[in-house]
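Complex shown without one protein chain; remaining protein chains in place.
Moving on, here comes chain A:
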Amino acid sequence: MVRFKHRYLLCELMSDDPRCRLSLDDRVLGGLVRDTIARVHGTFGAAACSIGFAVRYLNAYTGIVLLRCRKEFYQLVWSALPFITYLENKGHRYPCFFNTLYVGGTIRTCQKFLIQYNRRQLLILLQNCTDEGEREAIQKSVTRSCLLEEESGEEELSDGGEEAAEAME
């Protein structure tokens, strides 16, 4: 079958400043990525990557971003991500960087990976927890996500992973 194949890049925005993640906006981010590709890969790169480019998913609480690009040019997009060093919002510059977690061919595979990744992050957070109230909240989220796994088996509910991720912040 002939169709356009895409690659979905799952990235996490890492920053020292906690306000940086909250100021994430999909249009601003899309523009920033396009400008960076134009700078790093020139007119050719900008044109090649912007055909199928879109910001598919954005979570301001956890800083998870899902970018879509065409399969033939995903390496141009991927190699331009480390050149993004700051996020600009209302005149404030926040230094940050993008950590690519996973590259998948469909949104479903990225979602499966994200659920597993969030579960692992919850356990790491539990270890590093200092406050008792936070510890209880995280333990509740962990048990809830494990229960969901037993109930539904193959069909993972993404809500479990994402609500737990929200509780992290």
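Some observations on this one:
The working rule: contacts are C-beta pairs under 8 Å (C-beta built on N, C-alpha and C of every residue); 3 or more make two chains touch, one makes a residue touch a chain; residues count from 1.
Heads up, the rule we're going with is that contacts and distances are computed from a predicted model.
For the chain that is left out, the UniProt protein name among "Acyl carrier protein", "Ribonuclease P protein subunit p14", "MTX3 protein" or "Sodium/hydrogen exchanger" is "Ribonuclease P protein subunit p14". In the complete assembly, the contact with the undisplayed chain comes from A:Arg39, out of A:Lys5, A:Arg19 or A:Arg39. On the side of chain A, the interface with the absent chain consists of residues 37-45, 79, using the contact rule stated above.
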